[in-house]
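The other protein chains are all here in position, but one chain of the complex has been omitted.
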Amino acid sequence: MVWRRRFIAALTFLAGLYFLLEFILPPTVPGSTHRGVFLEQLPTVLALATADGERLEVEVGPGVELSMMVRDPTGKLQAKVQRTREVSVGETLSVRTRTFAFGSFRNGTFLDDKGGAVALRPGERVYSDDSGDRPADPAQLAPGTPLRVEARGARVVGIRWGSLTLLDGPAGEARSRRTVALAPNIAVLREKRKGTPDEIEPYEARVGDLLAVGHTTFLRDQRDTAAQFNSVLGTLALGMGLLSLGMVNGRKLRKRGEDRWVAVAFFVAVVLGVVAGVYKYYDPNTSERSFSDAIVFKLIGPVGSTIFSLLAFYLASASYRAFRIRSAEAGLMMATALIVMLGQTPFGMYLTGWLGEQLKALWLPNIAGWVLRVPNSAVVRGLIFGTMLGGIGTALRYWLNLEKGSAMGGGD
Amino acid sequence: MDNANWQVLLLMVVFAGLVLWKIASAKRGQGLYIRPIPGLNAIEEAVGRSAELGGPLLFHGGIADFTNVQTLAAVGILEHICKTAAKYGNRILVTTAMPVMVPIWEDVIKASFAAAGRPELASQSEVRFISPAGDLTALGTTQVLVDEKVSSCFLFGAYDYTSLLYSEGGQIAGCMQIAGTSDYYQIPFFVASCDYVVMVEELFACSAYLTREPTMLGSVVGQDYGKLFLLLLILVGVICATVFGPANPLNVYEGLLRF
Amino acid sequence: MWRRLAALDRVPRQTIYLLMFLACGLPFFFDVRLPLYVWPETRAVFEVTDSTPPNKVVLICSNRVQGSQGENWPQYEALVSHLMLRGIKFVVIAVDSDPLAPQFSERVNERQAAKYGRKYGVDWVNLGMVRGAPLIMASIGRNIKAVFPRDYRGYSTNDAQKLPILKNITGAADFQILWAIEYQPSLDWMVWLDPAGRVPVAFGSAGIVTTSWYPYISSGQMKGMMAGIRGAAEYETLVRSKYGRAYDEEGLRGGRLLVPLAFGHLVIISFILLGNLGMIAKRRAAKEGRR
Partner (left out) sequence: MSWSEYWSSSWAVWLGAFCVLAIYSYLFRDNPVYRLMMQIFIGINVGYAVVVQWKDILYPLWWLPMMDGIDALLGRGQGSPYGALWVLVGVLGLLWYFQLSRRYLWLSRVVIGITVGIGAGFTFKSLFGQNIPQVVDSFRPLGPSAIAVQPRRLFALPQSVVPPLLDEPLLVLAGEREAVAVETLEGREVWRCPLPSRPSGRVREQGAFVEIPCGTETVRIDRRTGSRLPAGAPIPPYAAGQVGAEAGWHLGEGRDRLVKAGVAAPDGREATVVFSVVDGRLAASRWDASTGGGFWSTDPGVPARELFDGGRFVLAADGRSVAVVDASLGVVTARFETAETPAWLTVARMADPVHDQATVLAISADGTIEAFCATDHKVSRQPAGRLLWKAEAGRPLAWGGTAGGVLFAVGPDGGSSYELPNVPKALGASDYWDNWVFVVTLVSVMTYFFFSFRREPPVVTGVRRLGRWLLMLGFGAFFGNTVMSRMSFLLDRLMFLVDDWIKPFFHQIFG
């Protein structure tokens, strides 16, 4: 079935391609990107139709925040901040036009903490952090409370895109002043001395900033969605463990004998686990929640860590049996292990502390530390360099589906 | 580092290019050389010893599934062990903690014995799924060693803390043990309790040497060139650092890679 | 004599188990503390954590579960007790862990908060668990509230009244240090959380994996670490020596576990030595026998 293999190979390639491109491509499309020293900007203006049917024009600048309402996991609507370039005509937004600190409220007008009147345009309302979906109630505000002027649920009916003026040649020549028009998905990046440029809003640019302005490659914008996709896709396999364990134990259940009861115990335990999981989301102090806590802390906790703790015994007997100086190599390994072990415990200090400050370097903790920091560090680094190249090789083979054989190819 | 700069891009192209180039030349059938790994000759010795004593061989392919490269390397090694066993007429037991891996190990055994002309050995061999829990599988495997009077034991693949349980069990049972993993935390335990240990990258080199499978082979050789390149990069860096002293901005070489 | 010593070559494992059990168990009945040499790796991270300014938070990724609690619990509790003592704000998350992890962290948080009178939402917040490392780490560095729309208790992370601690916290620039406490924390924290590398990374990990962190500490990618129980005990020592009596050490595990740990090590070391002695004795005895 060659087409199956090709289909899977193509999907694998595409899935990896996004992440690779996101890493190696710059955030804006090369070639169409303008680079220069920022001089001035013409702000973008949004024309909004507010929920009350008013029309409002908002100049996007410092203090303005555009957010879209999305549902949060509890089902409540929650604001998610949008970049100006991501806004398009027809969308419904909450627009914060400015902020101020509450001073007083007189004659239906808010005054800020410096005594200036806050003039509200039609469609704008004042909200506080605590007021939720309702406008802030001036009677309940303490002076100094931060307040926001917002137009909520406003539909974007028009956008007048602004522009940036950049200097991309010698100063003083008119030719070197270049005006770059903003548009949807035109990103503005501020360059730094080191590292990747940061994306900024056009109004955040300061005179003298080196900017790169160009169309986004969209790769960066989708990073969070990609992370979510990866997370969801991985978690959707959650039933696999349950199913494969269920099948194994189901088989045992059909057989007679001692194993049968072990399988029954397994299924009872699964049900118990599910119940504990469901009850986990009940409020504290309810009996359901304390049942869940008891299962988690009194049963899973002790049993889980006890099973792991058996390893200490195995380790003791195994190291007794195995760590014999059969060869010089094993001897070297053992000597190092002993030094590190003694250095880790207070006995290391007792054994060598009498050497005094003068011979501090010979204290066992310091010798152990030296072994770990110098030779061991170099050994580990040698190993991780190997692992890195191995990782690159493996990633390439998987990504390009070069791996043959029964394991990856699906047997065809 | 959010986006690759040109230096990183260059390194990426060099490393990936070397690997792809060598894979391509391996696929074209160019004879690529890999030096023999000391632990390898021991495989034949172990199989032979087992044939003398009359017990089966036990192979455990690590704790990971086939998305782990180490498991893929282990597949190659199992193929080789099967071919050697076909010569001496040994049967093979494979244990695993992964239900997904059972059909894959079965396929490998069937195909390898068939290729070596002893298909009847495949039906005598067995793949046992023991338990989904790692440590129960390890303890179960040691039980198998005793019950079946196994005399040679091969542990290849990815291992976690259970490595000790496998190799100590083998030692108690008096098996000749050959282990190989690239999980370096587990290597001390294998070194202490096994007769031969294939360490870290030797595992992949081993698999490539045995199977001559072009992808694995090319990849190992390509990585070798990559390592050589990295080593030279570091040596030049050491020389520059010695000449200029630490943190000297005049040392442009170091500045290139610092971000 | 060699023949008698040769018996050491095959001590029954149950004997070793019993001695081990006693060496580790008995010290718990006595309240002994052993003085400790503090390693520089622990001191470095203590100092960064201790100098957290009020406008920043310490981000803790605690993936501690039952399996690794032997070491991670003392580490986590030492860290949290220090933060609670100093009133340093911190945010606890879990990434790609066992789903139980947030519950385990909260237990410790609540106990330490009761000691120093700290309040949930003001001094600390537990945001629960997400999956999808390493990509999700980058998302956390960009905007932690978008990754965790609600906390472990179900409050919205944008709710400034319930969770005032998160009010001015957005991403990497607001984190003083990242503590990843887990059996084997992911190295991807160094790369993905803050590509600009402003957030120092500290690990609290199982002793076994600490061996491989040293190259990362030397290159500065990692600030330091707590190495197993020893690291936790050292961290407690550092807090005690700086804050003295204000530090309530009741219930802290690091210093206490260190004593049986030392005796346990002693058992293992002596058995390794005895085993080798036995092996040599056996060889000599065999030689003598042949003669």
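Letters A, B and C name the chains as they come in the text, with residue numbers starting at 1 for each one.
As a convention for this text, a contact is a pair of C-beta atoms (placed from the backbone, for glycine too) under 8 Å apart; a residue touches a chain by one contact, two chains touch by 3 or more.
Keep in mind the model is a prediction, meaning the values are calculated, not measured.
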Among the chains presented, those that the missing one touches: A, B, C
Touch with the omitted chain, as defined above, among A:A101, A:A117, A:A181 or A:A269: A:A269
For chain B, the residues touching the chain missing from this view: 1, 4, 8, 11-12, 32-35, 37, 67, 100, 103, 131-133, 136, 139, 143, 161, 184-185, 187-189, 191-192, 199-202, 205, 209, 220-221, 224-225, 227-228, 230-231, 233-235, 237-238, 240-250, 254-255, 257-259
Chain C residues that touch the omitted chain in the full complex: 14, 17, 20-21, 24-25, 28-29, 44, 47-48, 51, 69-71, 73, 98-100, 128-131, 134-135, 149, 176-177, 187-188, 190-192, 195, 198, 200, 206-212, 215-216, 218-221, 227-230, 253, 256-257, 260-261, 264-265, 268
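Here is the rule we go by: only the chains that are shown with their structure count from here on.
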Rounded Å distance, chain A centre to chain C centre (Cα mean): 23
Touching two or more other chains - residue numbers and ranges from chain A: 195-196, 315, 317, 319, 321, 323, 380, 383
Junction residues of chain C - those touching two or more other chains: 195-196, 211-212
Complex contact set, residues of chain B against chain A: 1-4, 9, 12, 15-16, 19-20, 23, 66, 69, 71-72, 75, 99-100, 104, 107-108, 111, 129, 132, 135, 161, 164-165, 167-168, 171-172, 182, 184, 188-189, 191-193, 200-201, 204, 213, 215, 219-220, 222-223, 226-227, 230, 259
Interfacial residue positions of chain A with respect to chain B in the complex: 23-27, 194-196, 241, 244-245, 247-248, 307, 310-311, 314-315, 317-319, 321-323, 329-330, 333, 337, 380, 383, 385-387, 389-390, 392-394, 396-397, 402-408, 411
Complex interface listing, chain A residues touching chain C: 72-74, 76, 78-80, 129-130, 195-196, 223-224, 226-228, 230-231, 234-235, 277, 280, 293, 296-297, 300-305, 308-309, 312-313, 315-317, 319-321, 323-325, 334, 338, 341-342, 344-349, 363, 365, 369, 372-373, 376-378, 380-381, 383-384
